[in-house]
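To start, the structure under review is shown below, and the notes come after it.
Heads up, one of the protein chains got dropped from this complex, but the rest are sitting where they should.
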Amino acid sequence: EGWKDQYKTIKFGILSGENEKDRIARYTPFEKYLENQLGVEVEIFTAGSYDGVIQAIAADQIEFAFFGSSSYAAAYTETNGGVVPLVSRLQKDGSTGYFSVIAVRCDSGLSSLEDLKGKTLAFADPDSTSGYAVPYFNLSKQGYDPKTYFGATPFSGAHETGVLGVYNKQYDAAATYITNETNGIPQRMVTKGMIDEGSICTIWKSPEITSGPLAARANLPEDMIADMRKTVMDIPENDTLAFIEMTGGKDSTQDGWIEVDHDRYQWIVDMRDWLKKQRRGG
Amino acid sequence: MLVVEQLSKVFGDLTAVDGVSLAIPKGQMVGVIGRSGAGKSTLLRMINRLTDPTRGSIDNEGQDVTALKGHDLRLWRASCAMIFQQFNLIDRMDVLTNVMVGRIAHTGFARSMLRSFTDQDRVRAIQALDRLDLVPQALQRAGTLSGGQQQRVAIAKALVQNPSIMLADEPIASLDPANAVRVMEALRSINRTDGLTVLVNLHTLDTARSYCDRIVAMKDGRVHFDGAPRALTTEKVRAIYGTDDLSDEINEAVTSTSLQTGSCRPQRQAVGT
Amino acid sequence: MLVVEQLSKVFGDLTAVDGVSLAIPKGQMVGVIGRSGAGKSTLLRMINRLTDPTRGSIDNEGQDVTALKGHDLRLWRASCAMIFQQFNLIDRMDVLTNVMVGRIAHTGFARSMLRSFTDQDRVRAIQALDRLDLVPQALQRAGTLSGGQQQRVAIAKALVQNPSIMLADEPIASLDPANAVRVMEALRSINRTDGLTVLVNLHTLDTARSYCDRIVAMKDGRVHFDGAPRALTTEKVRAIYGTDDLSDEINEAVTSTSLQTGSCRPQRQAVGT
Amino acid sequence: MTALSPAIEQFEINYAAARKSALRTSRLSIILFAACFLGASWIGGFFDMTDVTLPDGARVSMWKIWAGLPRLGEYLYKTLPVLHWETLGTDIANWFWRWKVWLELLIETILIAYMATFLGVIGAFLLSFPASRNLAPNDFVLNATRRYLEIVRTVPELVWALIFVFCFGVGPLAGVLAIGLHATGALGKLYSEANENADMRQVEGIKASGGSWFDQVRYGIVPQVVPNIISYTLLRFEINVRASSIIGFVGAGGLGQEIRVAMSLQEYTDLSALFLIIFVTVILIDTISEKVRHRIIGLTGQGV
Partner (left out) sequence: MEKVTRDLDTARRQVPGAFESPRKKRLIHAGGWTAFALLTCWCLWAFDFSPSRIVNGITRFGGVLSFMFPPHIWETWGEWQEILKGLGETVAMAFMGTFLGAIVAFPLAYLGAKNIMPVSWFRLGVRRGFDSLRAVEQIILALIFIRAFGLGPLAGILAIAVSEVGTLSKLFSEAIENTSKKPADGVRASGAGNLQTVRFAILPQALPVILSIILYNFESNTRSGTILGIVGAGGIGFLLADRISAYRWPEAWTIIFLIIFTVYLIDGFSGFFAPAYHRREGKWQVMKTFKPVSGKRRLSGPRSSGAKGSRPSTSFQPD
């Protein structure tokens, strides 16, 4: 097998993700699994920022990386299309992505975007897909230009802090994400006792954001990419423990993987371009 | 009358001061001499209560000094002013503030934290400075003065404390001869004019002889001689200082800073010219 | 013969040394006196070339010192050893290394960076220390020694430089009288035994009188008196030092550190006892 | 050489012994240090090999550092703006296209740093006295304040920021408190070290005149340590300005956030522009710090 002679070690970049479960998830069993299946050495780097992984993949320093959808788009732009998506996540409820939402206090009397005119909307973090890019883009497309429509659009720094800010009445609304009706940032905060049950409602929901892909450098040998795709697709069957461990431990909601291609993410690439233009234009 | 009774101080294994008893009448000028390490400084520090005695008592005019605490202790310290070899002034503050610090025991918390002394204190300080010819330097930083000037500032500070006793720990050891004379003259004038009791540690025997009414010599923490300067004979001096490595006879003049006052001066003058 | 010709040094507006000419025969011990700021230190520093002269020339045994550069300059510095008032030792290094630094002009780059002096240098250094009774302190850190010991270390360092001239800038001003005697005795012995030319700045007139063959008095950067100690009369002293604020007559004894050597000692002894 | 004096003989013995022990100590420390160094560089990946693709497509294994050296400037190169001499004005205007926003953010950053430094200085100043060995009234107070300072300093600003965002909600408040608290710890240690190095004679002078503990600190210590305090404080201020990215993390904006946005949107030339802005700020603070310190040191008259 040709590529194994060339690539004796495979380097894997992993982002400690938007999702709290991903943060403390352990990838050691996954690493072992890959080494067993592929017969080459695997090195895994868990990074705290998109930028490092993007630079690394652009400079041919790593071969594969798990991205968020927005960071995949960033990597795509950075490398002029030098990355290919392999697989993405498939949840137990059959969904393959998540949604941006705008959350308000249920007792605030706000129930639609119209009510939010002139109010404060907190975005999560300029790096965040669901907490910033998607709501900003979609709101603009729907005719609510965030810059002028809202009174102020601060960044809260993180999803939880934004929702917390709404709960504490610092902000009127905050952009965050949910996976489905039972799982998402506000629901999880209720579980943790950070906010009261039924205190936060959502009044807007974006189109589905496809979960970020596992991507490979496009300049890798094709059979290598194919092998990796297959190996990852097979984890749920071949090594269930490693799969559960890498998707968030005992309360993992992930069912498996689906194969994806770049088209699925093109709109996010476009969205980023649009955002950049917006920024320049303003 | 300051009465020190069986006063001792032990540092670890070392008995720095060992059962010293002294009775010092009001208005006396006492010179304390002795080798380095004899316990002179420790004795003075205990009287001011900068160092707590291990044993023994200090009694001033019927007041038990060893028992004092808190504000009373601070008042006692103010009433027995201390002058140090290295002046111990606040280098970075002006002379006037340094002198006014002598009033600190009588200054309230807020006032002292804000460095806002009363006009009365100010007047007092300026008067003291005037007495020591230091008015022109009043607003200079203490650290920029010469050694002799600094020591006189320290004396001015001691004066505004309105003390009944003045303790001076080798006040002239860091000074050149000319300044040493000025400082010793100032101390003597305070002793004579204001009737203050003065206890002064000295390294230099001839200074002690010239200025003091009474000399107390310490050796290994004990009082080894106590009497008039006249009574201090060469043998006694030899016993106090031990043999010196410079010459086999104790050469008293070598340890002198040659404050040629009194009988000594004319002779030296003759030699010099 | 060290010949200084019309030597001047200007600092900004200030002429610190102003056209000084001196001829010093080999083996002479010269005392330089004068008020503070008279230019004594600057003169010595120029001879050692620590400070570059503004004008004038220095000539030693036919060698033009002012023209020296690079390695020759360093060798010149080594051959006219300098001793400072504040000792200027390396506090954190041991005494032995401090003395061996005297060999630095003859030590190669690598060796000196590694602080590895030759055994020969070490023997030399230890002999010099022995001469000054400092062998027991050889491995102590210089900063932990007493002032007198430090100054003697500085002299030992000067000795291992194997100098032909020894310059001493107020070597005893920071010392107590006993140590001052030791240091001056050491300088004199070097002058007498080894035949070195010694130039010593002194604040204290009587020390200069007692130890020096010749006295040079400076005032405002100029030589104001140059002759034998005997020739230095009271009027001349008064002119050199200006009037003093202590008394209307210049009281020479006051500025003395009373190194009672020679004729003075017996008389003082008599007074003391 | 003539006969050795007994002192020299004794010296030779002592010297040999001292030399031996010095050699032993230095050997031991060199070995220990080398072990630490090798261990750390091994963990740090200094000896790693890496596979690289050569321009002709071949894959070879090379020493990682050697392989990476030629690429060192890559990222920097991307941040350089294109400037032409003829169109310099417009090019620079293009480069600093967001200068209005940046200026605003810079001011915001400086204010946040100012506030944080202010809080940190107050805390550190008050606590540094009981935390100094030579001033603490008793061991309990000494240890309590020292432990407190250690804890607040050991926890990085970022972590305090996360904690305070949880407690105080989002916004500059949390950032100010976080940086301020961390600064308390870091400055408290430096201040107390300055206190410990102060000349105790001046304190004795106050004590002997009947001054209370507060008087002793106020007159004996404070005037001595003020220049140190000022220089540490200004250095801290500079660090706090640079710590603004952390404030960005908790949603208070600041230049750090702008850097992150520029990075994630791949606006590379913005990065160099922002660098210049911060650079100028740092130079300003550095220069002012120098000036102020020298002025305080050289102040004649009333002192502090």
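Every chain is named by a letter (A, B, C and D) in the order it is written, and numbering of its residues begins at 1.
Following the convention adopted for this analysis, a contact is a pair of C-beta atoms (placed from the backbone, for glycine too) under 8 Å apart; a residue touches a chain by one contact, two chains touch by 3 or more.
Because the structure is a prediction, the values reported are computed rather than measured.
Which of B:L2, B:L96 or B:L196 touches the hidden chain is settled by the complete complex: it is B:L96. Between the chain not shown and the residues B:N60, B:Q86 or B:T107, the one that touches is B:Q86.
Among D:L23, D:A40, D:V60 or D:A93, the one in contact with the hidden chain is D:A40. Of the options C:I58, C:L175, C:L202 or C:I240, the residue whose C-beta touches the omitted chain is C:L175. Interface residues of chain B facing the missing partner chain: 85-87, 91-92, 96, 119-120, 122-123, 126-127, 130, 135, 138-139, 143-148, 150, 170, 173-176, 179. Residues of chain D in touch with the missing chain: 29, 32-33, 36-37, 39-41, 43-46, 48, 50, 64-65, 68-69, 71-72, 74-76, 111-112, 114-115, 118, 133-134, 150-151, 153-159, 162-164, 166-169, 171-173, 176, 183, 186-187, 189-190, 193-194, 196-201, 204, 224, 227-228, 231-232, 235-236, 238-239, 242, 245, 256, 259-260, 263, 271, 275, 278-279, 281-283, 286, 293, 297, 302.
Residue-level contact of chain C with the missing chain is found at 36, 48, 50, 74-79, 81-82, 84-93, 101-102, 104-105, 107, 109, 112-113, 115, 146-148, 154, 157, 161, 173-176, 179.
Throughout what follows, only the chains that are shown with their structure count from here on.
Steps from chain B to chain D, minimised over paths through touching chains, total 1. Judged by contacting C-beta pairs, the busier of the interfaces C-D and A-D is A-D. The central chain here, found by comparing per-chain C-alpha centres with the mean of all protein C-alpha atoms, is D. With centres defined as mean CA coordinates, chain D is found 35 Å away from chain A.
Measuring from the averaged C-alpha position of chain A to that of chain B gives a distance of 79 Å.
The touching residues of chain A, when paired with chain D in their complex, are 6-9, 50-51, 55, 59-60, 74, 77-78, 122, 125-127, 154-158, 161-162, 164-165, 168, 170-171, 219, 272, 275-276, 279-280. Chain C contributes residues 96, 123, 126-127, 130, 135-136, 138-139 to its touches with chain D in the complex.
For chain D in complex with chain C, the touching residues are 1, 5, 7-8, 10-11, 14-15, 18.
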